[in-house]
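One structure is given below, encoded as structure tokens.
All protein chains of the complex are present and in place, except for one that has been dropped.
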Amino acid sequence: MKNYITVVGLEVHAELKTKSKAFCSCSTSFGSEPNTHVCPVCLGMPGALPVLNKQVVEFAIRTGLAVNCEIQRFNKFDRKNYFYPDLSKNYQISQFDKPICLGGHIDIHVGKEPKRIGITRIHMEEDAGKLVHSGSTIKTSDSSAVDYNRAGVPLIEIVSEPDMRSAAEARAYLEKLKAILEYIDVCDCKMQEGSIRCDANISVMSEDATEFGTRAEIKNLNSFRALERAIDYEVERQIELIEDGGHVVQETRTWDDAQGMTFSMRSKEEAHDYRYFPEPDLVPVEIDDTWIERVKSELPELPAARQVRLMSEKGLQAYDAENIVATKAMAQYFDDAAKHTDDAKGLANWLLGDVSAYLNNENIEIDKFPVTPAHLGELVTLIKKGVLSSKLAKKVFVEMVKDDKAPKDLVKDLGLEQVSDSNELQKMVDETLAENPQSIADFKAGKDRAVGFLVGQIMKKSRGKANPAMINEMLLKKLKE
Amino acid sequence: MKVTAKEVRHIANLSRLTVPDSEMEKFTEQFNQILNYADILQELDTNGIVPTPYVLPISNVLREDIAVEGVSHEDALLNAPEVHNGGFKVPRVIE
Partner (left out) sequence: MDLYKNAAHELHEKLVKKEISSVELTISIYNRIDQVEDSVKAYLTLDKENALEQAAKVDKIIASGEKIAPLAGIPGAIKDNISTKGLRTTCSSKMLENFTPIYDAHVIQKLRADETIFIGKTNMDEFAMGSTTETSYFQTTHNPWNLERVPGGSSGGSAAAVVAGEAIWSLGSDTGGSIRQPASFTGCVGIKPTYGRVSRYGCVAFASSLDQIGPITRDVTDAATVLNTICGVCTMDSTSLHEEVPDFTKALTNDVKGLRIGVPKEYYAAGLDPKVDGVLKKALADYEAMGAKIVDVSLPHTEYAVITYYIIAPAEASANLARFDGVRYGYRDMKATSAPEMTTASRTEGFGAEVKRRIMLGTYVLSSGYYDAYYLKAMQVRTLIRQDFAKAFEQCDVLLTPTSPVVAYPIDGKMDPLAIYLLDVCTIPVNLAGLPGISIPAGFVDGMPVGMQLIGKVLDEETILRAAYAFEQSHDYHKVMAPLGGK
């Protein structure tokens, strides 16, 4: 078998956080009764016309600037024609040949090497409504009910270059993009709720080929895991196909998460011909330098800048800082917790270690983490001050995620306070020395390791609560007498 | 002939329409008549001519991002051929 290279490009749809829809004044709020945030425009009533929401353009410019795109001065909208019951006009207002942003990039890290992923374009468009199927899946349903509350909610579609070479790179790109969209506050970025949606264009090419292979477009990738699994599955499917002497057809496929497979979506001979043409109900949008400069000046801190700030202000290592800023929520948590400890490094270790492990285990994001930043900060401080050993701190942590109490109260409740009372410690040192004459002899004979053994004995005696630094000191003093 | 009956069928499919077989011949003929007439446009050299999709010399017609109450749920569904659970009921979405 030949060696194959994986080639992936992503198309990411992000729902913009506007108050009203893209082309009408209906509310964008989520989770209401069906067809209650609708009007003649988003219901596609005869005679209704679109009027563009200024905030949509603002958010698109902001996004473009955040991912290093060139903002286009002349903008127009086009109609993308296709029939589907959730599309109230049976055309989507989108941008075809004049997208608002062109030619940007995002830098990702997979392993040690940084890599730059190109962004081809970003364009503005409107979302469709929602189909509620009568059965459990679209295939088993006799009927569906259409809800147009989401119809007309503004989207930006961010199209990458086919620059990713593995599922891990695709994931890293999507994570980075999601972080940026969160930082600049243009999108809620809740993949589960569909406020950020991802389609992947996947192809394989043999190592010695000079051109990309035929790609398949995979839809319905609703989580990072789905994205990775779908790429791995699809790459394997395509390689097998080629190795068996077949060839990949350019088509749209859907990811079935339960079955862990992609399926062709082509129905009969329906070739897609969207018949784009300029939307005559909207006039062009011209963006001048003043507008761009204003948006630029209002741009919030981006992950890269925040990473640098954490390194210089808090003394974090590059790797730790990068991981802390990977999501806006994590970075915010760090900042909030850091107010309660001066051990930034220790805090970072906790966040990237035990806290992250907990989040992974529970499959939640940091915004659902039960421990408040203040309490985690206090925990780190207790360790730093020597009130808790890191071993005991882990015990406290386990309690904290169950019941978010102040760590110093938990320490008391659990009776885990470190013993730093010198009288008490001296008693333990004296007892231990009395019980272990051989160790004293070893020490005197030059075997320094004996100290470690004795410290261990004392820790055991104190059930881990003895302050190790203090007993170390006391032991040495006593041994050297 | 610019288009054949087969192409007419494809266009009908894209338009979500059907042309019955009995009308196909006449329809195709009239369709071609119009398309043949359109050939006169090819006489014109339009190289470098900027197209006119909009006659108005205006741009940047933008609305402030303010949410306003839409129509009532009853009005939204007033003309619906079929309703189910507050939605517009349609038969199964895939054929």
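Points worth noting:
Lettered A and B in written order, each chain numbered from 1.
In this text, a residue touches a chain if its C-beta (ideal position, glycine included) is under 8 Å from a C-beta of that chain, and two chains touch if they have at least 3 such contacts.
Please read these numbers as outputs of a predicted model, since none were measured by experiment.
Within the whole complex, the absent chain has one touching residue among A:Glu33, A:Asp107, A:Asp281 or A:Glu435, and that is A:Asp281. Residues of chain B in contact with the chain left out of this view: 3, 8, 11-12, 14-19, 27, 30-31, 33-35, 37-38, 40-42, 44, 46, 49-56, 58, 61, 63, 71, 75-76, 78-82, 88, 90-95. Residue-level contact of chain A with the missing chain is found at 40, 43-52, 79, 81, 83, 85, 88-91, 144, 146, 273, 275-277, 280-283.
One rule holds for everything that comes next: only the chains that are shown with their structure count from here on.
Here the CA centre of chain A is 40 Å from the CA centre of chain B. The residues of chain B lying in touch with chain A in their complex are 13-14, 16, 53-54, 56, 58-71, 73, 76-77, 83-95. Those residues of chain A that touch chain B in the complex are listed here as 18-20, 24-29, 33-40, 42-43, 51-55, 57, 76, 83-85, 131-134, 138-139, 141-148, 267-268, 270, 273, 275, 277-278, 280, 282-286.
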